[in-house]
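See below for the structure under consideration.
Here the complex is missing one protein chain, while the rest keep their positions.
Entry: subunit A
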Amino acid sequence: MALFSAFQTTFLLALLSLKTYQSEVLSEPLSLAPESLEVSIDSARQCLHLQWSVHNLAYHQELKMVFQIEISRIKTSNVIWVENYSTTVKRNQVLRWSWESKLPLECAKHSVRMRGAVDDAQVPELRFWSNWTSWEEVDVQSSLGHDPLFVFPKDKLVEEGSNVTICYVSRSHQNNISCYLEGVRMHGEQLDPNVCVFHLKNVPFIRETGTNIYCKADRGDVIKGIVLFVSKVFEETKDFSCETRDLKTLNCTWAPGSDAGLLTQLSQSYTLFESFSGKKTLCKHKSWCNWQVPPDSQEMYNFTLTAENYLRKRSVHLLFNLTHRVHPMAPFNVFVKNVSATNATMTWKVHSVGNYSTLLCQIELYGEGKVIQKQNVSVKVNGKHLMKKLEPSTEYAAQVRCANANHFWKWSEWTRRNFTTAEAAPSEAPDVWRNVKSVQGHCVVTLFWKPLSKLQANGKILFYNVVLENLDRPSTLKLLSIPAPANGTELTLDQCSYQIRVTANNSVGTSPASVIAVSGDPGNKEVEEERVRGTEDGFCLSWKPQPGDVTGYVVEWCERPGDPLCDLQWKNLGPDTTSTVVSSDAFRPGVRYNFRIYGISTERIPYLLEKKTGYSQELVPSDNPQVLMSNLTSYSFTLSWKDYAAESQPGFVRGYSLYLKSKAARCLPGSEKAVLSDDSICCKYKIDNPKQKTFVVENLQPASFYEFFLTPYTSVGEGPQGAFTKVTTPDEYSHILIRVILPMIFSILLIMILCYLKSQWMKEKCYPDIPDPYKSSVLSLIKSKENPRLTIMNVKDCIPDAIEVINKQEGTRKSLTETEPTKPTYLYLLPTEKSHSGPGPCICFENFTYNQAASDSASCGHVPVTPKAQPQLGLLTSSENGPKALGKNYVNSLGEIPAGETNLNYVSQLASPMCGDKSSLPTNPPEPALCSEYKTQMAIPMGLASPPSITLLDEGEHDH
C-alpha cells in the first residue's frame, strides 16, 4: 500500500513537472478551476443547488480542494454570501453544494460564481485560486407568469420562533399593494419598485390551519396570499428504554414530544438504529418499537432512536447489555398445596431467561389485606416455598414475582393465589358468666358466654357443651349441647350447689372448659351502693382487695339498664386487680349504669363485693317534682314533693332550688337573689340535701302574694324551668276573729237555747205578767156591788198637762250592765218631786193645738209607770203592740192607783220605743235622731183643758 502511495506521488509530481514545463512554454498558469457550473432552484425549500466538476485532474487523481462561492442579489456587485467549500475532488466528479436563502428566491434575481484552489498538503505549490467562473444568473421572476401579483414563499413551514422573510412581486407599477398578516397590515422594505420584502421575527404558533398572509392591490380585483405554517418546536424524545422478556424480542419505549400542532404538514417518524449490527428499523408506533434479537446471542446493543419531522431531527442513544435488561414474565403454574391448619406450600414455575440464569422470586403472604410474611427465593425453573406459622381456618393470599437474580432490572408481574388453612380445635375456653334468680324455690341460672374470637375459635364453632355437676352428689352429671351461635342458656336447678363447665366445639375438637359454680346462696347480699363518676373513656371502678383466696374478679353491668333484656355485660379480671376501666360504645349520657363487682372464690363461686352506680355523663334533671303546698299561714307555708323519683333523673340529684317571687325588694333570710332565664329577679333557696322532700318557707308577710317554683339540680345544672305556683298569705287578724267570734256565736246560741228552754222561768223571774184590771175579779165586784158607772180609766182619756223636759246626756252609751234597772227611764209628764230622778233622755213638747182626731193614733205608748210597783218594763217592739200592751199591762184602773200617785207619766206616742227604753240590748244602740224631737200630742178643746178630768172609757173601747 505504501509502495503504491509512493508510486502515485511520484507519478503526480512527474505530471505536475510536465504541466509546469508546458505552462512555462505556453506562458499560461495551470489551475484547477471549477467548470460546468449549473445552478438550480428548489422553491419550496428556498434553496439554490449548485453542481460543477473539475476537469483538469488526472485520472484517478484525488485532491483536496477548496471552492469559494459568491452569491449576489439583484446585481452582481451586491454580494450577499461568500463561502469556502472544501472537499475531495476526483476527475470529472460532479460536486454539489446547496445554499438556503432567507429571502424567497422568487423575490430577487440571484447570481452565483465560484473559483477553486488545491488545498492538499501533498501539492503545496498548487495552493492558489483559479479564475472565477462567470456569473450564473438565477431569475425566477421571469418564469412566474403574467399574474399581476405574487406573494412568496408559498405555504412555508417553519418552527415556532423562527424569522421569516416574505415578499410580494407586483407586475403593475401603478397599483399600491398593501399586505396583511392575520388581518393586520404589514410594512415592508421596498427591494425594487415591484418587490417589497417583509421580515417577520419570532413567528408564533397561531392555529392548525396556519397563519394567513395576503396582499391586495388598491385597484382591481387582485388578492394573493400565502399560508405560513408555524409548527411547535419538535421536542426531544424522553425516557428511551429497551428491555426483553424472553431474550428474543427487545421492546423499546419512549415518550414522544408534544404534537407539532399542525394538520398533516408535519408527520413525525421514528427510526431505531443499532450500531453494532448496523441494522435499522422504521418504527410504526409513536412511542414504542420492537427489535428482534438475533439468534447469535449478541450481548451488547447500542441503539439510536431518531425522531424526525420536516423541520428537525432529534436523536437519543442507549447502550446496554441484553442480559441486564431482562424483565421476566410472570410466574406460571402457581399452586398452594398441602394446606394444613398452620402450614402451606406454594409452588410455581418461571420462564427461562437464558441457560445459566437464576431468578430471584419474591413471595408475599397476605392476611386480612396486610402483608404478614415476605420471603425471597432463588429459582432456576421451579419454585417452592413453605409458609409456616399460619392461623387455622384463616383466609390467606400468596403472590409471587421474579426478577433476574444476577442483574436486577425489573420485577415481573405478580401471580396471586388465595387459600384457606384448615380448622383446629378452639384454643381458648369461652368467657362464661351467670345470673342466678330464685323462682319458686328453684334456682334459675342464666348462663351467658361470649363468642370466641376468630383466633380463639380456630374454625366455625358448631355447638357449646354445658356440663352440670351437682356438688352435693359429685357423681351426678348432666350434659347439655347448645348449637351455635347461641350465646347463653337458662337452667332451672334445685337449691343444690352446682358446678357448670362450658366448652365450645368446632368440627375438629373441643375448647378448654370454662368453670363456674353456683351455690344455694345467690350471693345477693345487701351491699351499699357507691357512686362513681363516668368519663368519656368509661367508668373507672376500683374495689378493696379481698383478704381470702380469690381467683379473680368479675365486673357486671347492663348496657341497657331500663330494658328488661338489659344486655348483661361482664368483664373478667385477675386476682391481683383491684381496679378497671369499663368502657363501651353503648354508654349514653344521662343513663345510670349499675356495676356489681364479684369476687370469684377458689370454688369458682362468685360473691358480690361492691356495687357502683354512675353516669357516663350527667345531665340536668329532665323533670321537676310535683310540689304540694300545706300549712299556709300569714307568715309561712310548707312545700312537699315526696313522690318525686330522683333516681330516674339523668344525673344524681344533688339538691333542690326553690325560687320565690314576691313584691318585697329584699330576699328573706336563707335565700339569695337570683336571676331567671326570663331576666326576672327572685329569691332562691338552696336545699342541699337531696333526701329532703319538704321545705317550710317562713318569714312571709301576711296578706301578700307569692309565687314559687321548685326544681332539682344535678352537678350539671338545674331542671327545666316550669311555671310558678301562686300563693297569697292570709290576713293577720282573720284567725283571731275566727277564734273570738265563733265561741261568741256559740255562747249566744247556747244562751238562746237555754233561754228558750227556761223561758217560763225567765219570764217569771224577769218580767212577770202585769195583772189586767179588766180581768180582775175585783172589777166584777165593784160593778155588781157599788157603782155601775164606775169603770176603769182608759189611758187615752188622759190629758197631759205638763211636759217635762229631760236633758239627755249626749254620747253616753251605757251597756246593759251599766243600766240601772231600778230607775225608770221614762218621761214624766206630770213631774213630781218624787218621781223626778234627774234629766231624762228625751224631750217631749206638749202641743195643745192637737185635735181630738189626732189623738186616735195609737202610736203613742202611754206607760203609766209606778216606779215602785213596776220598775222594769218590757220592750215595745211595735206600735201595734203598744196599745195592746198598754191596755193590758200598764193601764191601771183609777181605783188601783194609790193616793198621792195619781199623776200619770206621759210618754210620747210617736217616739220609738228606744226613746225611753234603756233596757234595750247593747247591740242596738239608741238612735240619736230620736231624741230632742217635737211630737204631736193631741188636740184638746179649750174648755176641757183647764180642769183636769178623768173620763172612764167604755169597756169595749180599750181594746182596739
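Just so we're on the same page, a residue touches a chain if its C-beta (ideal position, glycine included) is under 8 Å from a C-beta of that chain, and two chains touch if they have at least 3 such contacts; residues count from 1.
Heads up, the rule we're going with is that contacts and distances are computed from a predicted model.
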Hidden subunit of the complex - UniProt protein name among "Autophagy-related protein 13", "Cardiotrophin-like cytokine factor 1", "Guanine nucleotide-binding protein subunit gamma" or "LSM complex subunit LSM4": "Cardiotrophin-like cytokine factor 1"
Touch with the omitted chain, as defined above, among A:Asn163, A:Thr209, A:Ser438 or A:Asn699: A:Thr209
Contact residue for the chain not shown (choose from A:Asp42, A:Glu83, A:Glu137 or A:Glu182): A:Glu182
Touching the absent chain when the full complex is considered, from A:His55, A:Arg127, A:Lys154 or A:Arg739: A:Lys154
Where the unshown chain meets subunit A, residue by residue: 154-155, 180, 182-183, 206-212, 214, 221-227, 229, 263
